[in-house]
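In this view, the complex is presented without one of its protein chains, the others remaining in place.
Showing subunit A:
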């Protein structure tokens, strides 16, 4: 079962942190369809969070079709986000990413610089800017 944690001062709303943690676990295959999410009571007594915030996170996940709430039983994973693409391709991408990260560290970038650069580039791509492949 997933264990939630809360980071203060990240600027990310607490409910969004929970949503992201479930999605991350789904992507990594740590949560699989049929798995149960902790009850609101369990989350509240583990990480000192407003119960309504947990409800809100679960509602959001349900809205996205990732989990299903079964009244009286709990909330269960419905869909996996684990990448189903070719494992060899994934490994190749990971390899390339490692090399790129190594270059970035060599150039003196810190983790936060890299995250910012990555997020910014991703945003540009999603906005429809053509990737410049040189």
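Note that in this section a contact is a pair of C-beta atoms (placed from the backbone, for glycine too) under 8 Å apart; a residue touches a chain by one contact, two chains touch by 3 or more; residues count from 1.
Convention: contacts and distances are computed from a predicted model.
According to UniProt, the chain absent from the figure is "ABC transporter ATP-binding protein", selected among "ABC transporter ATP-binding protein", "RNA polymerase sigma-70 region 2 domain-containing protein", "tRNA threonylcarbamoyl adenosine modification protein YeaZ" or "Competence protein ComEC".
Of the listed positions A:50, A:83 or A:111, the one in contact with the omitted chain in the full complex is A:50.
The chain omitted from view is touched by exactly one of A:22, A:40 or A:67, namely A:40. For subunit A, the list of residues touching the undisplayed chain reads 6, 8-9, 11-14, 40-41, 44-53, 56.
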